[in-house]
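A single protein chain has been removed from this complex, and every other one stays in its place.
Let's look at subunit A:
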Amino acid sequence: MSLRVLVGCKRVVDYAVKPRVNATKTAVDTKTLKHSLNPFDEIAVEEAVRLKEKKLAAEVIAVSCGPAKCQETLRTALAMGADRAVHIECADDGNGLLQPLAVAKLLQKTAEKEKANLIILGKQSIDDDANQTGQMLAGLLNWPQATFASKVEVVEGGNKVEVTREIDGGMETLSAPLPAVITADLRLNQPRYATLPNIMKAKKKKLETIKADALGVDVKPRIETLKVTEPAVRQGGRLVESVDELVAQLKKDGVL
């Protein structure tokens, strides 16, 4: 079985940017902020491209759900080595308009249409921090799931995957027949930089846009955001001069 790999690519506020809550306390103000490909999705794309380079995957298809700007994100995935991209157009503001269950359903339809037999997603997006989409997708497709993967090996002539997962306290290894869903943890690989020639080449790769409605999926949010606030600000601390002063202070505070 030659692999047809689908990778999820979410456009998120760049990891190095500290977002601010808007004045009306209804959302995080993301409009003017730098966005990029979700770091865990970068790892997912890298893993898919490596499978292709090992001649285990026949095709790598990058998919993103959200507004028109997601196409920039998909171009990044194409520049990293994905063969083509599918943009499922629908509204998303990074504040919960497009929720994991809806994305899982959109990806389910896309996986069926593209006859994908391996789906790699990031373990979580760094904006919503939900950590749900891959698991939901596996459930909807009734496929095995291997989440928080730090090592993926395709075995038995491409019929099975052996995945090492990061769990509380250590690691575990699972084996699952394909088709399957894998979500990438930080330790899975070191994503490559897209080189300028590859960025240029990516502009010529096929990017198909599909309206979410056309897939017959209800993307309306099930969870309503009532308000968004800044986290409690810690009282300003102070510098101490010596270890003695530190120890005395910690004893006074009753934490030592």
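The rule is simple: a contact is a pair of C-beta atoms (placed from the backbone, for glycine too) under 8 Å apart; a residue touches a chain by one contact, two chains touch by 3 or more; residues count from 1.
The working rule: contacts and distances are computed from a predicted model.
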When one chain of this assembly is omitted, its UniProt record names it as which of these: "Probable electron transfer flavoprotein subunit alpha", "DNA repair protein RAD51 homolog 3", "Autophagy protein 5" or "Os04g0463700 protein"?
"Probable electron transfer flavoprotein subunit alpha"
For the chain left off this view, which of A:44, A:106, A:137 or A:152 is in contact with it?
A:137
To test your reading of the contact rule: which positions on subunit A touch the chain that is missing from view?
13, 15-16, 18-19, 21, 28, 40, 95-96, 99-101, 104, 123-124, 126-140, 144-148, 150, 162, 165-177, 185-187, 221-231, 234-235, 237-240, 242-244, 246-247, 249-250, 253, 255-256
